[in-house]
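Report on the structure given below.
With one protein chain removed, the remaining protein chains of the complex are shown where they sit.
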Amino acid sequence: MQDFIQHIINGVSLGSIYALIALGYTMVYGILKMINFAHSDVYMVGAFAAYYFARFLGIENNPGIATLITLLVVAMVCCSLLGLAIERLAYRPLRKAPKLNILITAIGVSLFLEYSGQVVFGADPKVFPEVMKDFVLFKIGDVELKSFDITVLLVSVIAMLALEFLIFKTKIGRAMRAVSSNASVASLLGVNPDRIIAFTFIVGSSLAGVGSVLVGMKYPKIDPLMGMMIGLKAFVAAVLGGIGNVGGAVLGALIMGLSEEMVVAYLSSTYRDAFAFGILIIILIFRPAGLLGKYSVEKV
Amino acid sequence: MSDVLLEAKNITMQFGGLKAVDSLAFQVKQGQLAGLIGPNGAGKTTVFNMLTGVYQPTSGAVFLEGQSLQGLKPYEISHRGVTRTFQNIRLFKGLTVLDNVLIAGHQHMRYGLFAALLQTPHFLQSEKDLHDKAMELLKIFHLDTKAHEPSCSLPYGEQRKLEIVRALATDPKIILLDEPAAGMNHSETHHLMETIAKIRDQFKLTVLLIEHDMKLVMGICENIIVLDHGIKIEEGTPQKVQGSQKVIEAYLGVEEGL
Amino acid sequence: MKFLKAPLLAIIALAALGLIFNFGLNAYFQLILLFAAVNCLMSMSLNLVNGYTGQFSLGHAGFMALGAYFSAYANTHWDLLPESVQAVEYFIYALGGGLLAAFAGLLVGLPSLRLKGDYLAIVTLGFGEIIRVALLNMDFLGGPRGYSGIPGFGSFLFSFIFASVWLVICFFTIWRVMHSTYGRGFLSVREDEIAAEAMGINTTSMKVRAFVLSSFFAGVAGSLFAHFTNFINPSSFTFLQSVNAVIMVVLGGMGSMTGSIVAAIFITVLPEALRPLQDLTGVDLRMVIYSLSLILVMILRPQGLFGDLELSDMWRKYVRRSS
Partner (left out) sequence: MKRLLLALVLVLPLLSGCTKKENEIVIGEYDSLTGSDATFGLSTNKGVRMAMDEINATGGIKGKKVSIITLDDQGKNEEAAAATTRLITQNQVVAIIGGVASGRSKAAAPIAQSHKVPFVSPASTNPDVTKIGDYVFRVCFIDPFQGLVMAKFATENLKLKKAAILRDVKNDYSVGLADVFAAEFQKRGGEIVADLSYQAGDIDFKAQLTQIRSKNPDGIYIPGYYTEVGLIAQQTRQLGIKVPLMGGDGWDSDKLSEIGKEAVNGNYYSNHYTTESSDPAVTEFIKKFKAKYNETPDSMAALGYDATKILLAALERAPDLSGKAIRDELAKTKDFPGVTGKITLNENRDAVKSAVIIQVDGTKRKFITTITP
């Protein structure tokens, strides 16, 4: 029983990390209907930005709220700028191009960031600065609930709620929905789709920035390929929840985290990824648009 | 029963809380040229979608020659002899005019993949026959000279015609035409209607067509079904329909100058 | 036997070319050529699904892996035919690898092909990963240690002819299928599924057919790969390998056979051609340049190098324009 609770905690904590990244995928997908493969590499750059900035300021061994906030801001700003630049230089020229082209471009951007990351930052892993001290919130038997686990979960839930609010309750959110459903009509109504899309990229990328700092403080090892695995999982999670749906991304991510955890715990650790993908496939076969996604009937 | 080709028995289509079509019943007789009319949003296209299996009716069923089409996929219904055109032209835009027609002949092809690989005489003959038949059909609509052009390069009117050719190439028993004259000028429309009547006779077809514009339908249809808000409000000969108070009200509600 | 004429001529022409390469090129270029042949098979077959049928598969490496492992296992464990006709045995195993991959394609295709676009992409990606993870865990196939000592042909000429035979089979199979009612069925699925259904095309069965045929040749490509490298392990069949195949298809132009071939050769040669650059820069910038050029090609030439035209169409166009 104790183990089971521990597994639940582990799974949720892993899932909430996936959720932070998955939210970024889902934001961009929601508006552009494209898989932004480079998102996980924006996340990587965010981690390195925070790392270098902390070293530059000499605060890498100076845990505390101030450090956390400084690094969060740095990572968010850097990621936003990078996201914006990617959108402007690589994706905008392809607005009218077939979907597969945009996907290949996204893969190209992803490879570019990964490999130039290896050239610029070096291929060896770096140690992320100690941002905060982790501590035990409460403890029952062997089961401990740590502050980081709760922080990550809270941040992703807050991010989800904030995004829901942004999309459904604000003016810019309405514009985003308009662009999402029909960009040309939206532009007729006085919405500038390019600006809305740029804004979406800023929001999505800053989420990657937040994710990078939180993941960095929990797992203090960063390297230029750190985005690959986590990106793939997060993206799968977003699809699982119904890509384009903010709540779905978080739900999908939690399911992904929990199912990985439970597969290791009760089935087989070697087949973990196979089972995780198997679950995904089964869910998609029964719910072709993901858990919360709406399966739209094509108008004839 | 003997001369009824297509019959809808109380078909209903519900989208969420909205009843797009409400227990609609009608018959189309063998060789008839029937019309389905009604104002915008009356549910005409939804009826077509149910007849061709794109949607499964929420309740009720469609019968072809007395056999239920319930649960059949669109392609299976097409194999039974029901074919259609689309309101918002759905040609295979990237393909040539000829290919569009050849694709419709697929269901009559009887060779396997290996025959194609080995280029068997049967394969070559089947392909030649299909090709000849397609060209013949195109010729009727004066599209044969453009057979090798991409279908998206045709002018609008010809695209509509090509859709009809493509539908005919499936060798249907009944062809459902969804606003075949939409976007055409008066003389084009007139010409089209004549062609439709002509092919009906030539291919011994049954035709059910949707038209928005009543005047056109009146000219050629033998039986007209009028739909409003998913409910059949009138059915009968053009004269009967034209004189119906309900029909006039339905149309006047949305459109003036009927 | 008329149907064999063009393929046989093509094989003879390629074999003659192989003879020239055998003496004219050193082992390095020869190896690149063999890899290019494998990639050609990959891109041509994936083009069938992604280009002609308009579906989106991201799991091609998984099928390649099945073919590769089947051949590796068969060649080291079974001995069907005497030494003198070894090539025939290799051919049979390649066929077997292809069939195994095709069967897997059927298993994946049947349930998943009703998904569309990105969802299908994810499911195929997931499937590719499942195959890779499974291979990592199969001790009798070497697990992560892989499978070494797979017999090869020993000489470049034989390898090249073997590859040529399969390339020609693949090319003519897909070419002829595309010029039959089935090929037109594939195209109709790409163009408009609803209209295709209304015209009596069973779109699901079309998609499955395309998928199975495509998987078959991916399996064959894997088998060739196993023979040429004499060693395989699961890390050769990652998600990136699938992506590479998609890149070749898009670069060549969706729905262009010759485009796929040219792009496959280009993608194989480019990283090797960029090697000397390392002397100048000191660090390896090949992938940086590779990814940048990929982005640029997509932006400057979104339809790919050839669009959906074939080399022959381009030539005709060129002749028409210049006359």
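For reference, chains read A, B and C in written order, and residue numbers begin at 1 within each chain.
Everything below uses one rule, namely that a contact is a pair of C-beta atoms (placed from the backbone, for glycine too) under 8 Å apart; a residue touches a chain by one contact, two chains touch by 3 or more.
Because the structure is predicted, anything quoted here is derived from the model rather than measured.
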Contact list for the unshown chain, restricted to visible chains: A, C
Contact partner of the left-out chain, one of A:Pro98, A:Pro220, A:Gly247 or A:Pro288: A:Pro220
For chain C, residues in touch with the removed chain: 26-29, 31-32, 35, 136-137, 143-146, 148, 225, 229-236, 266, 269-278, 283-284, 286-287
Touch list for chain A against the chain that is not drawn: 3, 6-7, 10-11, 13-14, 17, 115, 118-119, 122-125, 127, 134, 142, 144, 146, 215, 219-221, 223, 225-226, 228-230, 260-261, 264-265, 269-270, 272-273
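The rule is short, and it goes like this: only the chains that are shown with their structure count from here on.
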Chain nearest the global centroid, as defined over all protein CA atoms shown: C
Chain at maximum distance from chain B, centres defined as averaged CA atoms: A
Averaged-CA centre spacing for the pair chain C and chain A, given as whole angstrom: 33
Whole-Å gap separating chain B and chain C, where each centre is the average of the chain's CA atoms: 42
Rounded Å distance between chain A and chain B, as computed from the means of their C-alpha atoms: 48
Residues within chain C bordering two or more other chains: 194
Residues within chain B bordering two or more other chains: 54, 86, 90
Partner chain B, residues of chain C touching it in the complex: 2-3, 172-173, 176-177, 179-182, 184-185, 187-188, 190-192, 194-203, 209, 308
Contacting residues of chain C [partner chain A, same complex]: 50, 56, 111-112, 114-119, 121-123, 125-127, 129-130, 133-134, 136-137, 194, 239, 243, 246-247, 250-251, 254, 283-285, 287-288, 290-292, 294-295, 298-299, 302
Touching residues on chain B, where the partner in the complex is chain C: 52-54, 73-75, 78-79, 83-84, 86, 90-95, 99, 102-107, 109, 111, 113, 116-120, 123, 127, 130, 166-167, 169-170
